[in-house]
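Yeah, one chain of the complex is gone here, protein chain that is, but the others are all in their spots.
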Amino acid sequence: MSTTSSGRPPGRTGRTRRAVQAAVAALATVTLTAACAAGGPAEAGGGSGEPREGGDIVFLIDSLGDTWIPNNSSISSFQGHVWGHVTDKLVYVDAEGEVSPWVAESWEQNDDATQFTLHLKDGVTFSDGSPLDAAAVVENLDTWAFGAPDAGISPVGLFPKTYDRAEAVDESTVEVYFDAPTLGFVPTLGYHGSILVSPETLALPAEEQADLSNDIGSGPFVVESWKEGDSVVLTKREDYDWGPEAVGHTGPAYLDTITYKLVAESSTRTGAVQSGQADVAYNATPQELDSFKEQGFSVDVPRYLGFVNGYRLNTRVAPFDDTLVRQAFQHGIDRDEILSTVYTEDWSAAEGLIQSNVPEATDHSDSFAYDPELAASLLDEAGWTEGADGVRTKDGEPLELTLYPNPYLATSKAIDELVAQQLGELGFAVDIQAYDVVTFGERVSDNTSLSNYEVTRSFIDVGTVASILTDAENGEDWFGLGQSDERTNELRDAVAQATDLDERAKAVDELQEHLLEEAYFAPVTQIVQRIYVSNPELHDVTYNGVAYASYYTAWLED
Amino acid sequence: MNASYLRFAGRRLLQAVVVVLLAYVFTFVVISVLPGDPVTNTLRNPENGFTEEEIARIVAYYGLDQPVVVQLWQSLSHFVVGDLGVSLRSNLPVTRLVAEVVPSTLALAASALAVALVLAFAVAYGTQNLPRRYGQGVLRALPSLFLSVPAFVVGLLLIQVFAFQLGLFRVIEPDGAWATFFAAVALGIPVSAQVAEVLITGLDHESRQEYAAVARSRGLGQARLFAKHLLKPSSLPVVTVVALTVGELLGGALIIETIFGRTGVGSLVQRSVSTQDLPVLQAVVSLAAVVFVVVNLLADLVYPLLDPRVRLDRAPRKAAGQPGPEQPTPEQPILERQVSVP
Partner (left out) sequence: MTAATTVVGSWRTASARAWSGAVPPTVLLSFAVLLVVLLWSLLPGVFATQDPVNGVPADKLLGPSAAHWFGTDHLGRDLFARVVHGTASSVTSALVAVTIGVVVGGAIGLVAGSAGGWTDVVLARVVDVLLAIPSFLLAVVIVSSLGFETVNAAIATGVSAVAVFARVMRAEVIKTRRAVFVEASVLQGGSRAHVLLRHVLPNASRSLLALAVLQFGLSILVIAGLAFLGYGDPPPASDWGLLVSSGKDYPTAPWLVYAPALVVVATVLSVNRISRWLRRTA
């Protein structure tokens, strides 16, 4: 759990790894939930023995998001917590990206990955008693893919656009068809967007779906009551019997109730847990974590599968239209200083474009290591000379850039301030422009005229990488390349059209090497977007591939 | 109830209705002044990968593709018949959202007002009855201090001490008695300053009057003089001040509710503001205007009944007993408004 590294596949080397190992050793003494790290079978952490039935927990959260329409809210960082307990998914994806059965017992695919067959578990029911059968799955698949735009319901953001249709072959078999190879389909079924809700809920108009009480799932908990912007109370479902085997428990949950309570102030959330008034505080300030650990509280910082935290650089906008400047930017960032100032030892530096718990991850940290001398010489080479005020200029133009802290990552402002300081020493003039979520959405997210963008993005299947590289097929074109870089186009196709996982992993490795060499992307740290401070008597919490805490397996000590 | 009183009441009522309608329109204009809406915004996030066509259809569902004037007309015509529309953020009916949060804020505001009044009367009493050399100067300085301390600092401090250290209340049950009390203290302190200032001024003025001197010469103790003679005339202007601060209690609730984790009108505004949820903001702003207008209307209507010296044909608000130097009259609203701070 906490520990960023315990799940790392063996055999990787690097100085961060040693650092993290030391951290793990230090942590083991204070963190009682250490076993869930691997996302595998949950063992009793801290050796406290058998799970105890019963108990109620209070989870303090900084927001409960916006609407509760399942399609529009399932990928929310906040509502995902509730959905994860109220609904099930077809497959389970653990913190290492390993896919295992859940509501889908098994599956097959054809050779070119355009047709999939899902075999469903028998006897799964929604909490209103209706069966979760093939017909219900087909309705869910259609809804994720297409939504109901005219009724105000959007498709699920990350669902493969190559989806064509699904058919119920019999009560427990679903056949799914795609227009093009879609290796990522099965992992996507374990993404937080892919929650199974009852067809009756899907048939409701938007206004009624927005009332959480009307949203019926098949999960281990049901909504007992809720109040908009205030709280959601969940109670366990006694007849639940189809949990994912990967978490080591399939029967009803141990806890009786979970209360999600909105408390906007970070210090109030952690203060409440410290004073025993609540059990879990979400999103604490990283620098405060050490003091919680010292007091004996569990601190979990699970990483999600996805991109690392870093800057994507726009090759169309000065000064990043010059490869040398981009490389200088990469080498000018002191990741160790960021880690030691903004974070605790639970965080680690980025090793490439993607988080190192993604199965396809490979270590590329040498290609962008902190090297201020190299960075300075790159800038010299590019013709940027240092002026009297320490700012470099070229043809009378100063070496300016603006950073836009990502409002979805609390530490983003502090990181940007440090980066500004570090780059300032190299002769960059760095400005910082922070926006709230709405303004950020208006002025930054969709703005192709900005020189950089700070990435905080999870995915469950590495195939997602192909969709951000260029503008082909409605691609996001992160680096402003269009289709101008042949090598990128080639590797994009290799990833997107792969029909074999090993072949794809190799393409991803080459792609990372290429992107980092061209310095299209400047990685900073492995990202932890979800931080949990909890009561040490709460054991066996499970964290899945997108770092949500599941209390299905959890229990409270007497 | 004579004809002039009824005419006066009718005129004020009409004005009140106009003000509430204008507040509704005003909010719409302020929020719509810049292009873009929250729905399009969220959908356009490139991470979603939605097509233009999908986005256009969803935006049309919310009616946000209409010209602004048409949107205003539709929202206004619904408002007039009591339909507040549907929240763009949560997709829930605005009426339901507002109804869910009003009781909590009402409880908070009422408690804050009670705290403010008790505090103000206590301070004012002290200024009249404590010996000059002990504490009177300090007491007279208190209203200024109350006005200078940001409410969020008081709030953070109260939570730290009383919730976390002394364990007097649980932050996860913000509607409990102690939790409400401390939130009310944080919210009520600036309001009490306003009331106390008016009260002290009035008391100073009254105690200089001849009748006070006469009463003293007859051996009436200061405490009894205060209770029997000085308090009543000095309290009349308090009615006006309280009516004027009602809106400020709501404004202050924005910060206090966030700090104390209460789910009320203030926190609803917070959530709606960050997503530019126009229908909810319009509803809350006009609700605030309704409350303000109604309370002031009541104060205006009650005042002539309380104080027969008030003449209705001219300045109806000019009701404050004797013309003291700092009593709230339309001509001197300095005091009335100085506590608009959260």
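Order as written gives the chain letters A and B; numbering starts at 1 within each chain.
The working rule: a contact is a pair of C-beta atoms (placed from the backbone, for glycine too) under 8 Å apart; a residue touches a chain by one contact, two chains touch by 3 or more.
Computed from a predicted model, the values in this text were never measured in an experiment.
J.: When the whole complex is taken into account, which chains on show are touched by the absent chain?
T.: A, B
J.: Looking at the whole complex, which of A:Val342, A:Val358, A:Leu469 or A:Leu511 touches the chain that is not displayed?
T.: Within the whole complex, the residue contacting the unshown chain is A:Val342.
J.: Looking at the whole complex, which of A:Glu288, A:Asp471 or A:Glu557 touches the chain that is not displayed?
T.: The single option touching the absent chain is A:Glu288.
J.: Have a look at A:Asp256, A:Glu417, A:Asp471 or A:Glu537 and name the one touching the chain we're not showing.
T.: With A:Asp256, A:Glu417, A:Asp471 or A:Glu537 as choices, the missing chain is touched by A:Glu417.
J.: Quick one: say which of B:Gln66, B:Thr95 or B:Ser274 touches the chain that got left out.
T.: With B:Gln66, B:Thr95 or B:Ser274 as choices, the missing chain is touched by B:Ser274.
J.: Any idea which of B:Val19, B:Val102, B:Ala122 or B:Leu301 touches the chain not displayed?
T.: Checking each option in B:Val19, B:Val102, B:Ala122 or B:Leu301, the one touching the absent chain turns out to be B:Val19.
J.: Kindly state which of the options B:Leu139, B:Ala212 or B:Val284 is in contact with the chain not pictured.
T.: B:Val284
J.: To test your reading of the contact rule: which positions on chain B touch the chain that is missing from view?
T.: Spelled out for chain B, the touching residues are 15, 18-20, 22-23, 26-27, 30-31, 33-34, 141, 144-145, 147-153, 156, 160, 247-252, 254-255, 258, 269-270, 273-274, 276, 281, 284-285, 288-289, 292-293, 325-326, 330-334, 337-338, 340-342.
J.: For review purposes, identify every residue of chain A that touches the missing chain, sorted by number.
T.: So the residues of chain A touching the missing chain come out as 265-267, 270-271, 285, 287-288, 291, 337, 340-342, 405, 410, 413-414, 416-418, 420-421, 424, 432-436, 438-439.
Basically, only the chains that are shown with their structure count from here on.
J.: Could you put a whole-Å number on the gap between the CA centroids of chain A and chain B?
T.: 43
J.: Tell me, which parts of chain A touch chain B in their complex?
T.: Of all residues in chain A, those touching chain B are 58, 60, 66-69, 147, 149-155, 157-158, 161, 206-207, 209-211, 227-231, 259, 261-265, 267-268, 271-272, 274-275, 277-278, 436-438, 441-442, 445-446, 457, 467, 474, 476.
J.: Show me the residue ranges of chain B that touch chain A in the complex, using the header's touch definition.
T.: Residue positions touching the partner: 36, 38, 41-51, 54, 57-58, 60-62, 86, 89-93, 96-97, 100-101, 156, 159-160, 163-165, 167, 170-172, 258-259, 261, 263, 267-268, 270-271, 274-276.
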